[in-house]
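Structure, as structure tokens:
With one protein chain held back, the other chains of the complex are shown just where they sit.
Which chain is which? They are A, B, C and D, in the order written, and residues in each are numbered from 1.
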Amino acid sequence: MTKLLEIHDLQTQFHTRDGIAKAVDGLSLSLDRGEILGLVGESGSGKSVTGFSILGLVDPPGRVAGGRILFDGEDLVAGGEKAMKKLRGKRIAMIFQDPMMTLNPVLRIDTQMVETVQAHADVSRKAALARARDALVRVGISSPDERLQAYPHQFSGGMRQRVAIAIALLHEPDLIIADEPTTALDVTIQAQILSEMQALCAQSGTALIWITHDLAVVSGLADRLAVMYAGRIIEEGTTAGIISKPMHPYTKGLIESVPQGKEHGTLLRQIKGMTPSLLKLPEGCKFAPRCPRADAACKPEPPLEERETGRRVRCVHPHTEPLAEEAAPT
Amino acid sequence: MTDTPVIEIDDVSKRFTRHLDIAERTANRLGAGIKEQTVHAVDGVRLNIRGGEVMGLVGESGCGKSTLGRMVAGLSEPSDGRILYRGQDRSAMSRAEARNAALKVQMVFQDPMSSLNPRLRVRDIVGEAPQVHGIVGRREVAAYVEDILEQVGLDPSTAKRYPHQFSGGQRARVGIARALAVKPDFIVCDESVAALDVSIQAQVLNLFVRLREEFELTYLFISHDLGVVEHISDRIAVMYLGRLVELGAAEDLLKQPNHPYTEALVAEIPTFETEKRIYSAIKGEIPSPLNPPSGCHFHPRCPHAHERCRKEVPVLKEVAPGRLSACHLNDEA
Amino acid sequence: QDLSVGLKSEATSIDPQYHSLSTNNQVLQTIFEPLTSQNAVQELEPLLATSWEATDDTTWRFELRDDVTFHDGTPFTANDVIYTFCRVPMVQNSPSSFTLYMSSITSMTAEDDHTLIMETAEPNPLLPTDIVVLPILSAKALGGGDDITFAPNGECEGMGDVPQSPAFNDPEIAVGTGPYTFESWNRGNSLTLARYDDYWDGTPDWETVTLRPITSDGPRVASLLAGDVDMIENPPIQDVPRIEGEGFKVVSSLSNRIIYLHMFQDPEAEAPGISSPNGENPLLDPRVREAISLSINREAIAERIMGGYAEPAGELLPPPMFGTSGRDVDPYDPERAKELLAEAGYEDGFTVTLGAPNDRYINDEQIAQAIAQMLAQIGVTVNVDAMTASQFFSRRNNQDFPLWLAGWGAASGEMSSPLRSLVASWNPEAGLGTTNPGRYSNSEVDGLIVEAMATLDDAERESLLQEAETIALDEYGIIPLHYEVTVWAMAPELSYEPRRDQYTLVSEIKPAE
Amino acid sequence: MIVYLIRRFGQSVLSIAAMAVLVFLGVYAIGNPIDVLINPEATQAEIAATTARLGLDRPLYEQFGIFVWNALHGDLGNSFVYGRPAVDIILDRLPATMELAFVALILSVGLGVPLGVWAGLRPDSIAGRTIMGGSILGFSLPNFWQGMLLILIFAVLLGWLPAGGRGETTEFLGMRVSFLTLDGLSHLILPAINLALFKMSLIIRLARANTREVCLQDYVKFARAKGLSGRRVVLVHILKNIMIPVVTIIGLELGSMVAFAIVTETVFAWPGMGKLLIDSINLLDRPVIVAYLMLTVLIIVTINFVVDVIYSLLDPRIGLSEMKG
Partner (left out) sequence: MTDAATDDIPAPDGPVAVKIDSPAKRFAREFASDPIAVVGLILFVLIALIAIFAPLIAPQDPYDLAQLSIMDGGLQPGESSFGTGMTFWLGTDTQGRDMVSAIMYGLRISLFVAAVSLGLAITIGTVIGVTAAYFGGKIDSFIMRIVDLQLSFPAILIALILLALLGRGVDKVILALVIVQWAYYARTVRSSAIVERRKDYIDAARSLALSDRRIMFRHLLPNCVPPLIVVATVQIAQAIALEATLSFLGVGVPITEPSLGLLIANGYDYLLSGRYWISIFPGIALVLTIIAINLVGDRVRDVLNPRLDT
């Protein structure tokens, strides 16, 4: 049986005044049906662009410059806009980061939901409304009939995000790409949304790509994690594997730099330096300038190699010990 | 460390009121019934911050953390109550004293970009105030600025750059340098690391820790991220809709939260899980501060709420030594 | 056939007694007719009156036509005339009343239906000319009685309810004896007239006539060229070659309008806007005034600025009109002018402001600049201050200028008009020197003018006027520049006899032979 | 809504009152209307009589007092020149100007919005650049100069359209309008284009800028992510959002259109209020000037009000009250 989604060597580039920014460079990924993948990385590492590339929503000056995206065996890059349009919203849905901005402020919720239903299903407005109402109920919005009549600004951030999720669910898609949907929300609301997403995916068997900058947030949700750095995947594997034994120095650094309550008042482990500009990437391993283990061997860029079963790492000096043993700061 | 707290927040409230204009008042006379709207952004908060300690302040968006922080930093006046700096009321001071007191309490802001004037070079951002206030002479400013930049871990050569030429973490450092340049002894950090990536956030947190020791600073550390607050604070205050609901030593508070809201917050601190976790959440949205629930503001979302919570405002009471909480459940136990 | 004419301004009312304004008069005299009229060269001619004579110094006898009917079919009688004259002071809100033209009349009686006796308090030789602007209304249509008795100052009896001006928008009220009847008036857009088939002087030429106000010069010409209208008045003279080039017909005539320079000559008052080396008003010195006149190249102005459509003027009215003496135009002699200035003690010149309107006379603002150029050549520095007419007239009347350019059209067609207003000493009570803010004053001239105004004998009056004019001009109390030439342009199928009074009279527009 | 009405009303009253005072005093300062109106041969007695009849012999404050008193009773005075109520005279001319302004508005919005959106969607295409280039022209050529060229080309050189004036008019809803007859329409085209060009360029630029901005918004991307057709995204999601600023501008500009009609009306000899104003200024016909300006302010205020209402229909967010510290 084919995978639901297979990405091979995806290249997405932005042509800017200062040069070509390779926001995604040689990214490969795959995803099974019903699987939850956490896509993690710092700001600017290319997570969102990956998501947009899958949906064919990369806006000029950006474009998908190479690679293949196979969805259910069909190549989306080759298929072009026409093939894409049939899938968008129907089989692949997306939820955006900022709940305040994803809903059109001047259109009522019902308009925005009904048009989504009618874009892919030839149903009456009434039927579409009924479906919209159901979707709102599923994401836990009370009194959906009134809410349908409202405008987005009358909703709180958490509710808007739930409406966006409801819109994503309208056609029971095979894949939902959630691009940091809880970053703008409070922890209590974030937990609410996480729990709802979890329940929904479990019910409908929808595959989910959860994009986030916060490893901790997805660790309890995702089956597998992929860590991005400078447009590449630098480590990929099962959630348990990565959290307990990060192999790439960057992944390790990320995990360690989150305050965990263990070392109160002391200094945290930190990754020195900062994320490089896409326009001026170092040669060889992109993480080498910040990496304590870097040496001459890092000059040619290391490939993404399978180090253990189901575990791919892009590093010539991966850590091989589980985290706990090395955790204390030097 | 003296006995008088550096900052004493004495039953402070801040209300934002939208007054009716002529047109609305006329409309009311015609029977429109438009009401003045009042937000109790901060509602009767009492809090002492002792010299050298780090006071963490957490709570959800809109609960009044920033408003409180701004009042402490002297950027806005309380509607009620007083804020004392080393036992003195700022409004009762002479001009020069008030200015000095103002300089002693500085603020580090959330958004590293918007808190730096994009049209000024770093050396002006950092050096302007010390020069204007005569902390350093005109000639020594350059050296002084370079010195401070070094303290916060920036290359002195960056002094001639503009804010847009820095990364987020570096900007945060510039903001800290600006505050340090006037030799404060109290710093209000309002979500100072929230906008940063995790790897950078660690760098800045470390800087705060280091500077605290070096300059004997006292912090009011505001954040919505309990994990971060816990890491850096000695004591933590928890706010909900303008009111202080719990206060206690950091570790203690996290280990044994007393107030149901604190409990929920603690439960939601993201942790690295190797297993799938079943998320469960407090139901309901954060209520609007324009129209807060009666009694205990938290009661609509509280799993333990009962009749009394709806009617009566719980007072902040000592529930254990050094531990204050505002919950009716404590009375029943 | 239909005719449409583009006019440069619009009448302010259909009531011919509302506003003493040439725009109104020229239009309304097509609907209404006066007792007497002026021909193309402003000679007095009979119209509704067949003849008139002064039976003594203060009594006039008019014989009226007996074959005339109003548009509503009622015959025209002396009663209508009395009604008309009686109504003049009763018109309300008039911005510029016609009382001026009939205030000398003290009594009016109908000897019979077609004979009328008028009496004046003082001898008034100009009475037949004055009443040219008073076209006759129908007493019946306006609700007047059959037997009206005249009294001055609007105290006539038997007038009934006198309709006010706005009522004239109704064709039932606006009833005259003219060749065309009033059809409709769409303010700002068009005034439509229709042929009056029973007109006493033969059938008029046009079935309907549309008068369109097109106040901007360019569009007016363009309308002619585009065929929207058949004829226009006052095309800008610079466009005349083009109009002719496109096969249209252009006719022109010298007008009764003189363009002149006036100077501040009141020795008592301090002159505004002038600075001379000795701090005095140089314009008080006749030699300076003469120098100004000699420095002006009138030929050049007429040729270059007016495109030939102007004639250098030596008098206040073009000869051979009544009262002119055929005086020579001042020569262009800058050398002599400089000498004169030096004689007067102004060899280094002086600085003076020249006031001028910029939208009143043909190329007024251009002329003012040209004069400034020319005066600069003899060392007089001129600041041109040109402004819209309304401001100009107000400021002029407030004596704001030391030197200004203006124009005067002699509606009566004789010399008394400019002399009385421009040259006579300022004496507003007597209606003398009303437009003489420069305060030029010469009692000899005044005496001659007053005498002329009481002399009924034409020849004697003419010589008095000639004498007065000559004295004033010899003293350079006023400096004539040129006579405006009025231009009409029309489709080649039309003909129009150009008029000195600058009127565009629809009744005179004929199909070309 | 009622607050809104009251607020608007208050502002309007203020505007109109301010206008009245300024204009009344201002026009008084220009000059004495008698100098322009009366026959220059008139005697002192006649001048005095006319002055008294027009009430100009009283001190200024008294004249103003009378004016205000009458104005409060709905009477803005009689024209010095026409002797009729000033308001009547203006109302005579109003339909012509309004017709012109509305046709120009329809032209500028009808063409401006689509062109601007088009240029905004494809900012780098040749069409997009051409539209923008054209709009710079429309925007920078002074109005009267455009009018002049239009006359020169279409009326004089080509002879297709009349050069000026208003053609045949017919009665329509109690107003005389010219767009219902062929002749009227042919007279209307050039002036309307002239008046529309500037606003059209403005709207093109505005629509383009806003389209570009709205295109970058998440909700547009989200709409596309929902699988909507490109047409629906543009016609519903983008258009509705850009109409908000466009409507605001239209509101502001319709007012100035009425005012700018002065230039167009002068160039094309269009018998509207604008020309009346110029004529009245020249004749110092103060009641007409004052009434004109007050009426114009009234029109503008009304338009603004209508626009605000449309605006609140388009943008559900307004009406939210903001907080003040």
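By definition in this document, a residue touches a chain if its C-beta (ideal position, glycine included) is under 8 Å from a C-beta of that chain, and two chains touch if they have at least 3 such contacts.
Predicted model, so just to flag it, every value in this text is computed and none were measured.
K.L.:
For the chain left off this view, which of C:385, C:414 or C:484 is in contact with it?
P.N.:
C:385
K.L.:
Which residue among B:6, B:107 or B:329 touches the omitted chain?
P.N.:
B:107
K.L.:
Pick from B:11, B:77 or B:155: which residue touches the chain that isn't shown?
P.N.:
B:155
K.L.:
One chain isn't shown here. Among D:60, D:106, D:136 or D:235, which residue touches it?
P.N.:
With D:60, D:106, D:136 or D:235 as choices, the missing chain is touched by D:136.
K.L.:
For the full complex, which residue in C:203, C:275, C:377 or C:398 touches the chain that was left out?
P.N.:
With C:203, C:275, C:377 or C:398 as choices, the missing chain is touched by C:377.
K.L.:
Give me the chain C residues in contact with the hidden chain, please.
P.N.:
217-218, 221-222, 225, 236, 238-242, 300-301, 304-305, 358-359, 363, 365-366, 369-370, 372-373, 376-377, 382-388, 391
K.L.:
Spell out, residue by residue, where the missing chain touches chain D.
P.N.:
11, 14-15, 18-19, 23, 26-27, 29-30, 132, 136-137, 139-145, 148, 152, 156, 209, 212-213, 216, 252, 255-256, 258-260, 262-263, 266, 277-278, 281, 289, 293, 296-297, 300-301, 304, 324
K.L.:
Using the touch rule from the top, list residues of chain B that touch the missing partner.
P.N.:
21, 70, 73-75, 99, 102-103, 105-107, 109-111, 114-120, 128-129, 132-133, 150, 152-155, 157-158, 160-162, 164-167, 169-170, 175, 178-179, 182, 203, 206-207, 210
We adopt the following convention: only the chains that are shown with their structure count from here on.
K.L.:
Using mean CA coordinates as chain centres, what's the gap between chain B and chain C in Å?
P.N.:
That pair's centroid distance is 87 Å.
K.L.:
Which chain B residues qualify as touching chain D in the complex?
P.N.:
By the definition above, chain B touches chain D via 16-19, 21-24, 26-27, 30, 32, 34, 37, 39, 76.
K.L.:
Applying the document's contact rule, which stretches of chain C touch chain D when the two form their complex?
P.N.:
Per the touch definition, chain C meets chain D at residues 12-13, 18-20, 92-97, 99-100, 164-166, 186-189, 212-216, 218-220, 222-223, 225-226, 228, 359, 388-391, 393-397, 408, 411, 417, 420-421, 428-431, 434-435.
K.L.:
Can you tell me which positions in chain D touch chain A when the two form their complex?
P.N.:
Checking each residue of chain D against chain A gives 215-229, 232, 236-237, 240-241, 244, 314-317, 320.
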